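The complex appears here without one of its protein chains, the remainder shown in place.
A and B label the chains in the order they appear, each numbered from 1.
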Amino acid sequence: MAVSVNEAVSPGPVRDHPPPARRRSGRGRTVLEVALLTVLAVVMLFPVLWMIETSIKENRDVYAVPAKFFDFKVTLDHYRDVFVASGGGRSTLSVSFLNSVIVAGVSTVLATVLGVPAAWAYSRFAVRAKKDQLFFILSTRFMPPVVVVIPIFLMYRQVGLIDNALGLILIYTAFNVPFTIWMMKGFVDEVPAEYEDAAMLDGYTRLQAFRKFTLPLLVPGIAATAVFALIFSWNEFVFAIFLTSSDDVRTAPPAIAGLIGGTTVDWGLVAASSVVFALPVLVFAYLVRKHLVAGVTLGAVRR
Amino acid sequence: MRYSKRTGRLSVPGRKVRLATAAMLLVTMTTAAACSDGQDDGAKASAPKAPATIPELTKDPLTLSFIWFEWPPAQALEAFANEEYKKERPNATIKVNTVPNANWHDAMFTQFAARKTDFDIAILDSQHIGEAVTNGNILDLTDFVKTNIDVKAYNPYLLAAYGQFPQAETGKRDENASLYGLPLLGDTWTMIYRKDLIGDKPPQTWDEMISAAEKCQADNPGVSGLAFHQANGSDAAAVTYNTVNGVYGGNLWDAKTRKIQGVINDPAGQEAMDVLVNKMKPLTAKGSGNWFIDEVNAAVAQGKACIAFNWIAASGGLLDPKQSTLGTTRNQILDKLGFATLPSQKTNLVPLGGMGMHVSAYSSPANQAEALNFMKWFERADVQKKWAAAGGVPSRTDALESPEFLNAGPFNRVYADSVPRMRDMWNVPEYARLVDIENTNVNAALNGAKKPKEALDDIAKEQQSVLDSSSRKGGGGL
Partner (left out) sequence: MSDPAPSTIDRPGQVASATPPAPGRSRRLSDRGLAVAFISPALLLLLAMSVFPLLWALYLSFTDYSATRGGPANFVGFGNYTAILTSAQVHLRALTTVIYVVGAVGLQTVLGFTIAYLISRRTHGRGLLTTLFLVPMMLSPVVVGLFWRFMLDAQFGVVNSMLGSLGLGQVEWLTRQRTALISLIVVDTWQWTPFIMLIALAGLTAVPKYLYEAASIDRASEWFRFRTITLPLVWPLLLIAVLFRAIEAFRLFDLVYILTSGGPGVSTETLSFHVYKVAFLGFNTGTASAYGILMVLVVIVLTQLYLRYLNKLKED
């Protein structure tokens, strides 16, 4: 199946693909279609815009009925509150953002270090029951987190990993390794094995051939895979809320969720922290837009 | 798939390897499970005892951690303790960890279950005590209290409510029962009413309250008659029903025979549910079916409710002009807002709120000693008065009657008057399940997902089966 993912999402005019209907039904239909697309785009994007707008509104405008779309006073106070505690100093939210960076970053590095060599081995060698192994690997990724968290909780209790960044890092790594293997295997498959064979005829060992000739070609793929692993770990909520409890360890998603449920809810702050939290993901997603289809299907669908 | 030469999928060696792996895993699993059981056996005995006298305190810097939910008293406690306790113990720092209210029980008890807590003092709701004591999660303070605390200085019921297990009957304390905690913050519901809309004099009976709300709602478009807790999380909707149930002469259960079926859904209980769903709910704002503390506060502060019910300890923000549209100064707001004890009907019962301090069994000995020292200090008469002045609600009778307390907020008089009228929920290990059943069913009735009678009967049936489930094999907790 020759699905060209890159062309589907790369910006700019893609290729000459004249809508076959244009000749007959003319402009009216095109206008209708564009209008429909516009409406759909507005509906899809409105919540995001509303979130950004709420984050720069004063609290009394946030609750205004009817809602204020344009005529409100702009304030950046909520953004300040995300990072600075009311008494000065670092806010607990900013600490949680830092924790998220550490947990997501380290687990991504680990998953890459474990997953890339395994993907290469699965691609190059005749491993026993390879298909079964690969399917087993993928299916671990589909376990409901709420179910996995019960035995993980008991296990971590034995080894003291509850409320510990290492505990989160390990479980995120375990959830990202299947993805990394599947995604990377596709990238390795694309690099002709003949390169390595040729190198080995020159006297290089298999390992050296991998390192010197294949690995450099895989770097863009590794980067894309790592970004997806990073996004998953960054956004993860279920493990985080059940396996961590203290402010020092808590990552951003449970911390943001904790902003509601007090005696007052500061929706401006919720919006501002959501924007700050979502921004890196959007930037990263934009960087790997060429690999999105493979990325969101755990590398299962590529071409 | 370049190399997929199908080299013997499911070849014999492959199967062997997998069988071996499975066997290995099974062995590891059983050993790990066995060792976990061993450890649990050690902790199975009920609550470990705290020493009668406070052990020698450390001179090293030490952080004494609490866990509470996110609300103003938590910040007040941290500020107060760091200010005052530091004078006695300069090397100690107080930290109050907070979690969202809906997550409060889970956050504490998952840590208890982990046998490792990031807090030394758990601020448990009175009803959590049973679960914590039975699991051995908190220290038995009976001996410590005997030698260190002047129990006579307290209203006996408050002491019982925040520390005693098995539970005290309403208004009574069993002198022979063990104590597992000491009062931290007293609380009950206050009625918040708009003096400018329904008059200065608060309604005295539940019926009067409903008709005043009805009239006020009709007279003031855009303002709803009532605002109260209806959410299905925490204990929100359950406390609301329990309050009405008490006022209409119902009972939650018969503690002696452990009967809920036929007690909570007796005629008085039915009437209470009917009043709540058919008379009170129609007077609330549309979409208020998931309201809890903050939404009720917001409705009052925005001038959208004639009469509201909320926990006293959560009401301080109502007087803050920055959060209110009712006035630009505290006095302007107080011209419009009145605070009163709950109206009575067949009885004058009010819900017991507030929490005690309980020492985690998994905290280090040095921190446990510091925790005991803190509790002894906190229950001193002078400290209780200072706590009252700092916005806390004390439990010592002398502090409750002190001008420091009564003048600190307009609702403090309400609390002092409510103390003899309090009733608590079930204080049993199964509390979390019981309250969830009640919360979800009352919430369903309030939002039209169930008929009131059906909801009440379901509560009785499901709660009874939780209490009786110890005899059943498997499937507990469904």
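The rule is simple: a residue touches a chain if its C-beta (ideal position, glycine included) is under 8 Å from a C-beta of that chain, and two chains touch if they have at least 3 such contacts.
Quick caveat: nothing in here was measured; it's all calculated off a predicted structure.
Within the full complex, the residue among A:Thr54, A:Asn99, A:Thr225 or A:Ser246 touching the omitted chain is A:Thr54.
For the options B:Ala102, B:Ile260, B:Leu276 or B:Leu352, the residue in contact with the chain missing from this view is B:Ala102. For the options A:Val82, A:Leu110 or A:Ala229, the residue in contact with the chain missing from this view is A:Leu110. Considering the whole complex, the residue from A:Ile56, A:Val95, A:Ile171 or A:Val191 that touches the absent chain is A:Ile171. Only one of the listed residues, A:Val84, A:Val101, A:Leu217 or A:Ile260, touches the absent chain: A:Ile260. Considering the complete assembly, chain A touches the hidden chain via residues 1-5, 7-14, 16-21, 33-34, 36-37, 40-41, 44-45, 47-48, 50-51, 54, 62-67, 110, 113-115, 117-118, 120-122, 124-125, 127, 133, 135, 137-140, 142-155, 157-159, 170-171, 173-174, 177-178, 181, 200-208, 210-212, 215, 231, 234-235, 237-238, 242, 253-254, 256-257, 259-260, 267, 270-271, 274, 277-278, 281-282, 285-286, 289, 292-293, 296-297, 300-301. By the touch criterion stated above, the residues of chain B touching the omitted chain are 1, 21, 25-26, 28-30, 32-33, 37, 40-41, 43-44, 102, 105-106, 109-110, 112-113, 131, 134-137, 231-233, 285-290, 299, 304, 429-430, 432-433, 436, 440-441, 443-450, 455, 472-478.
Please note the rule applied: only the chains that are shown with their structure count from here on.
Here chain B touches chain A in the complex through residues 1-5, 7-11, 13-14, 17-18, 32, 35-36, 39, 69-72, 97, 99-103, 107, 110-111, 113-116, 118, 233, 292-294, 297-298, 302, 314, 317, 323, 325, going by the rule given at the top. If you check the complex, the residues on chain A that touch chain B are 60, 63, 123-126, 128-132, 153-158, 160, 162-163, 189, 193, 241-242, 245-247, 257-258, 260-265.
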